[in-house]
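See below for the structure under consideration.
Every protein chain except one is present and positioned as in the full complex.
Letters are used for the chains, namely A and B, taken in the order the chains are written, and counting of residues starts over at 1 for each.
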Amino acid sequence: MTGTALLQLSGITKRFPGVLANDNISFSVAPGAVHALLGENGAGKSTLVKMIYGVMQPDQGEMHFDGAPYAPARPSAARARGVGMVFQHFSLFEALSVAENVALGMNKDAIGKDLNRLIIEVSESYGLSLDPARFVGSLSVGERQRVEIVRCLLQNPRLLIMDEPTSVLTPQEVDVLFETLRQLSSEGCSILYISHKLEEIRTLCDRATVLRGGRVVADCDPREETAKSLAEMMIGTSLSFPERQEPDLGDERLVVEELSAESPDPFGTDLVDISFSVRAGEILGIAGVAGNGQVELMEALIGERATEDGAIRIDGEPVGRQGPTERRRRGMCSVPEERLGHGAVPDMSLWENVILSARTRKGIEKNGFLDLGIAHDFAREVVDTFNVKTAGIEHTARSLSGGNLQKFIVGREMLQKPTVLVILQPTWGVDAAAAADIHRALQELAKGGAAILVISQDLNELMAISTSFAVISEGRLSEPRPTGSMSIEEIGLLMGGVRSSAGKGASAGKGASAGQGAAR
Amino acid sequence: MELAVLILQGIIVAPIPLVFAAIGELVVERSGVLNLGLEGMMILGAIAGFSVALDSGSLVAGIAAAALAGAIAAGIFGILTQVLLSNQVATGLALTIFGLGLAALWGQGYSGESTAPLAKIHIFLLSDIPIAGPLLFAHDPLVYLAFALVAGVAWFLSKTRAGLILRAVGENHDAAHAIGYNVVAVRMAALLFGGACAGVGGAYLSTVQTPFWVENMTAGRGWIALAIVVFASWRPGRVLVGAYLFGGVTVAQLHAQGFGIDIDAQYLSMLPYLVTILVLVLISHNKARVSLNAPACLAKPFFAPS
Partner (left out) sequence: MIRLEPRNEVSKGLLYVTPVIAIGVTILAGVVMFAVLGKDPIRAISIIFLEPLTDSFAISEMIVKATPLILIAIGLSFGFRAGVWNIGAEGQFTVGALSGGAVALALYEVEGFWVLPLMCLAGALGGMAWAAIPAFLRTRFNANEILVSLMLTYVAVLLLSVLVYGPLKDPEGLNFPESRMFHPAATLPILIEETRAHVGFLVALAVAAVAWVVLGRHIFGYQVKVMGQSPRAAGFGGFVEKRVVWMCLMISGGLAGLAGLFEAAGPVGQLVPALPVGYGFTAIIVTFLGRLNPIGILLAGFVMALTYIGGETAQIEMNLPSAVTGVFQGMFLFSLLGFDVLARYRIRMFRTARTAPLAVQTAVGE
């Protein structure tokens, strides 16, 4: 095995303060293989690939690339050896052009005279059309990923690392990406594919290394495994998903009617004519690719940005002009997408962070003065009830791990007993057991008569918990339908901007072009 | 006619300190750092340039000393903000207060002295052209250097790889770090360049324009230069427009006093400051445009994840 491996890792260990991120990791990637690195959030995948790409260095262990010792001190050294990487959070510069972005990611001597022509050539030969002169800020998420990929391809990589590449793509875009990756692999380029999506790995990869808690727990051929067996390797315990019960719907609690709003961010998404309602006991799930207006919709719903007064109503009362505090008084709580710096103040303690959104409903604020005792008690209640792992409520929000902070914020909102809850990515970054707890809590809240709006990129999650379902794309919302009445294909087309109501012509056109892209 | 040429010559020379300071700060801000210590670096450059020029008898040595003084001051700012991660606004203010104090201390023995003016370069034949000649082709070398610097920065930022890296660092320092660029090193280099420019700008004031040393002689020019960078939307060419707008107003108000316009001198002296505010308002009111032009990481601390 050692003889043929392109990349071989032996005993790689990396420590962070208080965490052993990678513990004695060894595996190898064969030439031309599509090799999956599978694991949950926090399993240590990202740390490992950053070491392979030279962003950080291992504390112990060694790597070999193409038979020779390999220890890149910086990414440029990795690139010089033929290792390219596409990051999960793109390392792109919005205010620079595609060509400039590509140039930045290449080593100096690798840039030829006519970069623009090269970009067009490479992007077309892999079915990833790109205009080198455009500003990255004006590109869609899928197009941005192409910039990253083209940037790597221009350096004729021998190993391409992809970090969770599909989490931001529509199902159709995923198909195009897989075609590209297969083409690369057939040309002899190895691909190290990081993901926690089991089906994807089963379709695409011919080898998989499974990480859990920073250790290698399995090495297998994913095509010979089932999704269930892969999941068990990844998670370690078997799962119980909440049972879905027939909802008992009450009155309309949250009504949104013809909501339109321009985004103040030049690269943001405008909301166009959004209408829907959520009844007591209903969980409306909204799916969509990131950056299609989810954040803007949430900001309008919770009152961070004012809209037409009648465009949003809570229990019949127009609230479009009211701020978040008044809306909370009316019963609306919310969990924003970004935990640190939006849902919580990073450098404030947990008890200070409960004042942020719970001061009205929990009676912490009276005549402008704060009752710090109540804030402490409530913070403790959140920590205990939602099993937040922290040394104490005096600790800052920043000191919590991503998943624990998510539990804290979700708990802070749910324990205020909202009658309307708007929640983005409810289980982002939490482990499977905690995710199941949050799902159960959401369903109980709904059963108790709350109207819940869940906005998520995780289709599986939405399918599991929502009672009705809609898709947001380019700031427009499809008509909500009962969950389960839509096929994955239909949802995929909606996510790709093809509206079901827009007639066959449009949808066929888009579908065809996507298909063409894949075929090329 | 003679007088008009003289006044126009004055208008051409007056904004030169602003041009130096603003073009340096522009590079600094394009790399994502806000150095509010411009005033402090300018005044340090002014006294360093003046004292060295006077003591050594060489204006060139004076200008070099000014650049060095400005760069050292910027280096202190850089260590504090980039390595020790202190707040950029507070550190910039500290630099200004420190610079004004140190310059006053340093310049204690130099009040009332005067340096020899910098020889003007008369460009052969061209400077003999009536009116245009003296206006355009008969200035000291630093005037030409200032213009060359603006052109050089414009070229550097748009045409060179190093300039591209600098812009990238100012735009998204996390991404630049992830790709493998040394954010802190790039920013330190920009800061040192900006400091040297500010120092030369200050020295131009004390050794060429006046030429003598007075405490607080920069009189807010560092702050005006900061406003010019905003005015210029972080584009080098527009720095000249901004500097000449403010310089023109300053000269105009001086001459208005000379022409005996019946307004208290103080009201006229307010003009450059009021114009700065006005221009700032006009430029800033379009929030979307400012956010499109401003380096996205301006004044944000960068902490390299290990």
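The working rule: contacts are C-beta pairs under 8 Å (C-beta built on N, C-alpha and C of every residue); 3 or more make two chains touch, one makes a residue touch a chain.
Everything numeric in this text was worked out from a predicted model, so none of it was measured.
Asker: From the listed residues A:S123, A:S357 or A:Q443, report the one that touches the chain absent from this view.
Answerer: Of all options in A:S123, A:S357 or A:Q443, contact with the hidden chain holds for A:S357.
Asker: One chain is left out of this view; which of A:T4, A:Q60 or A:T203 touches it in the full complex?
Answerer: Only one listed residue reaches the unshown chain, and that is A:Q60.
Asker: Determine which one of A:R134, A:R321, A:H342 or A:R380 touches the chain that has been left out.
Answerer: A:H342
Asker: Go through chain A and note every residue touching the omitted chain.
Answerer: Touching the chain left out of view, chain A contributes residues 17, 57-63, 68-73, 77, 80-81, 299, 302-304, 323-326, 328, 334, 336, 338, 341-349, 352, 355-357, 359, 365, 368-370, 372, 394-396, 398-399.
Asker: In terms of residues, what is the contact footprint of the unshown chain on chain B?
Answerer: Interface residues of chain B facing the absent chain: 36, 40, 76, 79-80, 84-87, 89-91, 93-95, 97-105, 108, 215, 219-220, 223-224, 226-227, 230, 264, 266-267, 269-270, 273-274, 276-277, 280-281, 284-285, 287, 290, 303, 306.
FYI, only the chains that are shown with their structure count from here on.
Asker: As a quick test, compute the distance in whole Å between the mean CA positions of chain A and chain B.
Answerer: One centre to the other, that is 45 Å.
Asker: Could you pull out which chain A residues touch chain B in their complex?
Answerer: It comes out as residues 16, 54-56, 74-76, 79, 87, 90-96, 100, 103-105, 108, 264-266.
Asker: Show me the residue ranges of chain B that touch chain A in the complex, using the header's touch definition.
Answerer: The contact residues of chain B facing chain A are 161, 164-165, 167-168, 171-172, 174-176, 178-181, 287-288, 291-292, 295-296, 305-306.
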